[in-house]
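And then subunit A:
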Amino acid sequence: MLKRAVLLGAYVLFVLLPIYWLVNMSLQTNREILGALTLWPENLTFANYIKIFTSSSWYMGYVNSIIYVLMNMAISMSVALPAAYAFSRYQFIGDKHLFFWLLTNMMAPPAVFLLPYFQLYYTIGLFDTHIAVALAHCLFNIPLAVWILEGFMSSVPKEIDETAFIDGYSFPRFFLRVFMPLIRSGIGVTLFFLFMFSWVELLLARTLTSTQAQPIASVMTRTSTASGIDWGTLAAAGVLTIVPGIVVVFFVRRHIAKGFALGRT
Partner candidate 1 sequence: MVDITLSGLAHSYQSSPSKDEDYAIRHMDHVWEQGGAYALLGPSGCGKSTLLNIMSGLLAPSQGDVLFDDKRVNQLPPQERNIAQVFQFPVVYDTMTVFDNLAFPLRNTGVPEAQIRERVHEVADALELTSHLKRKARNLTADEKQKVSMGRGLVRSDVAAILFDEPLTVIDPQLKFKLRRKLKEIHQRFAVTMIYVTHDQLEASTFADKIAVMYEGQIVQFGTPRELFERPAHTFVGYFIGSPGMNFLEVDMADGQVVCQGSPLAVDESVQMAIEKALSGTATVKLGIRPEFVQVSAEPGEGFIEVSMDQCQDLGTFSILSVRLGQVVLKARVEEGRTLPAQRAYIRFPPEHLGLYVDEYRVEIGGIHNKENGPHGEGNGLHGEEEA
Partner candidate 2 sequence: MNKVRNNSAWWLVLPMLALVTFSAIVPLMTVVNYSVQDVLDPHTRYFVGVEWFVDTLNNPGLQAALARQFAFSLTILAIEVPLGIGVALLMPKRGWQASLVLILVTLPLLIPWNVVGSIWQIFTRGDIGLMGWSLRQLGYPYNITSSSIDAWATIILMDVWHWTSLIALLCYSGLQAIPEAYYQAARIDRASRWAVFRYIQLPKLTNVLVIGVLLRFMHSFMIYAEPFVLTGGGPGSSTTFLSQSLAIMATAQFDVGPSAAFSLIYFLIILLVCWVFYTAIMNLQKDRRGEGPDA
């Protein structure tokens, strides 16, 4: 038992140490950072955070990121749920090929689509809008959502659907009242993954925006100036990008333990 705890503790320490270092630096002044190495902030300062929270060009980066992530989650979920239901319950012409083609989209490197996306969204006037990024992220998020949800839905016996229809449920009412609660874990895990991949992506988000919808990831590049890098602010901005993730994990923690196997154990 003790050996297990020590080994696990070592791994958790490995995970936390770089994050701790980021937090440590975010609470120091640049002078302290660049001076002698200190293991914890000796002159504790919140100036870096205050700077971010008082400058709209900074905090709007977070707002923009959250807006397009939420948009993407809503869009992906609303089209993936019916599609996943169709794949898990029905046979139809071309279903297998369609499913396979869908999965291949997850394997498309975003870098491949940089240029065409830029041209496409520029042409239709969506460049530098939140919806452009949200739609672009659908490229990998919709296939992912369909795939995860299909796994969970297939583990729900078909008899449940049949019983509900015999009991006089209409399809939409059955779907919302009976079916969705049954795949709650699956929906939780899917939302987690949708959030994760949209929130962490940088390449497309940066390419499709300039000023109005700029994500926090590209705002952060402003910390490097001619006079060197503003380490304190960079670290504080980095710490703040972790916070939404913690909130999301906290909400879905009960579903992760079982649902992370994506219904495929």
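On how the list was made: all candidates are chains of the complex that A comes from, given by their letters.
As a convention for this text, a contact is a pair of C-beta atoms (placed from the backbone, for glycine too) under 8 Å apart; a residue touches a chain by one contact, two chains touch by 3 or more; residues count from 1.
Being a predicted model, the structure only gives us computed values, none of them experimental.
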For subunit A, choose the touching candidate in this complex from 1 or 2. 2
In the complex, subunit A residues that touch candidate 2: 4, 7-8, 11-12, 14-19, 21-22, 25, 33-34, 37, 39, 75, 78-80, 82-83, 85-93, 95, 98, 102, 104-117, 119-120, 135-136, 138-139, 142-143, 146, 154, 157-158, 195-196, 199-203, 207, 216-217, 220, 231, 234-235, 238, 241-242, 244-246, 248-250, 253, 256-262, 264-265
